[in-house]
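Excluded from the complex is one protein chain; the other protein chains are retained at their positions.
All chains are identified by letter, namely A, B and C, in their written order; residue positions are counted from 1 within each chain.
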Amino acid sequence: MSSYVDIDVRVRYAETDQMGIVYHANYLVWFEIGRTELLRQCGFAYRDMEEQEGCFIVVTRASCAFHQVARYDDVLTIRTRVKRLQSRTVDFSYEVLSEDDHRIATGETSHVVTDRSGRPRRFPDRYMEAIRPLVATDD
Amino acid sequence: MSSYVDIDVRVRYAETDQMGIVYHANYLVWFEIGRTELLRQCGFAYRDMEEQEGCFIVVTRASCAFHQVARYDDVLTIRTRVKRLQSRTVDFSYEVLSEDDHRIATGETSHVVTDRSGRPRRFPDRYMEAIRPLVATDD
Amino acid sequence: MSSYVDIDVRVRYAETDQMGIVYHANYLVWFEIGRTELLRQCGFAYRDMEEQEGCFIVVTRASCAFHQVARYDDVLTIRTRVKRLQSRTVDFSYEVLSEDDHRIATGETSHVVTDRSGRPRRFPDRYMEAIRPLVATDD
Partner (left out) sequence: MSSYVDIDVRVRYAETDQMGIVYHANYLVWFEIGRTELLRQCGFAYRDMEEQEGCFIVVTRASCAFHQVARYDDVLTIRTRVKRLQSRTVDFSYEVLSEDDHRIATGETSHVVTDRSGRPRRFPDRYMEAIRPLVATDD
């Protein structure tokens, strides 16, 4: 199993700004798409984790470095890794790659696991076990 | 009491697109701001209606005509009216005006009142009474 | 050639609101994705039309009716048709369909063709010819 999961997004007109490039906040939205897909590749839907377990993965930190611009209609690859996994927290890292494999942006997010009312809780075991094989080793 | 409620928004960079103008979907977001403010002027917060009464005003139709472009940093007035009020539905109409009072856009939204699970229900009486004075007559 | 073009979108967490459903303005964003894909199926990229011809398709009206709710992680099909094509204007219609083929939403947009400075102009001939086969007949 590879230590990362890729998913493609095509840049929407709505995601551009008057500089003619992607508005920077959209990268955080794409990171979320990367996380969702990574969890799916681990064998479960984050949606089910919320609905069935009442378990939420809340963002506590996010950062992004923008290396090159992306433009409308570009197809970008969101490459997501699990950087660190603990019983109550998880960190992801991301690369956004152009079709010719240049790094458009890189970023990280940190998360805490909570119940429906926002109180910290432990990851359900089966989800933790599902994610563990993806925890980044060297790649 | 006037038959409309005004609230100003300043166009955000995030709301522009690569044409250098406001991306059209944002007008629906501004209409929502207009509704929220109209209800506030009627004496209550829509937030309370959701939280305290479990009563939601769900959008069933929305339309917008774009007459002139709006640009980053423009201050626009969202003018909102109650077009029709019934025990289970409400329609609003909107004008988006420039600082020099040109019509940038006009629109309408239709709504149904629901409970938390999405089932249609009646407006709580006190909210209905609060809104009624704003129902559009000629203005 | 079919008279419509389909493209799938998966609902993003960012597109939900506190009702637990898709925030309604996002449907206009999806309509735009539908238009972009329709033009691509006609053999050209809208991006090229902007860049190479200085020709823009500006939204002048948009409307949407919301029949059923859509939720996070749903895969939806955006089905786009050319409703009317003239030398300076074009209208599209849309259906948003669930995976089990229910109609989630329907809508229409009207557009005017402009040059870079926003002045109305005619469609370039080759683009008009490319789109014409898709103009809706009965289907």
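Definition applied: a residue touches a chain if its C-beta (ideal position, glycine included) is under 8 Å from a C-beta of that chain, and two chains touch if they have at least 3 such contacts.
Just so it is clear, the structure is predicted and the values come from calculations on it, not from any experiment.
Across the interface with the omitted chain, chain A contributes residues 18-19, 24-26, 28-29, 50, 56, 58-66, 69, 118. By the touch rule set out above, chain B reaches the unshown chain at residues 10, 12-14, 29, 32-33, 36, 45-47, 71-73. Listed here are the chain C residues that touch the chain not shown: 13-14, 16-21, 23, 25, 71-72.
By our rule, only the chains that are shown with their structure count from here on.
For chain C, the chain with the farthest CA centroid is A. Chain closest to the overall centre, judged by the mean of its C-alpha atoms against the mean of all protein C-alpha atoms: C.
When the CA atoms of chain B are superposed on chain C, the rotation angle comes to 180 degrees (nearest 5).
Centroids built from CA atoms put chain C at 28 Å from chain A. Computed centre separation for the pair chain B/chain C is 24 angstrom, with centres defined by C-alpha atoms.
A separation of 34 Å divides the Cα centre of chain A from that of chain B.
Shown for chain C are the residues in touch with two or more other chains, namely 29.
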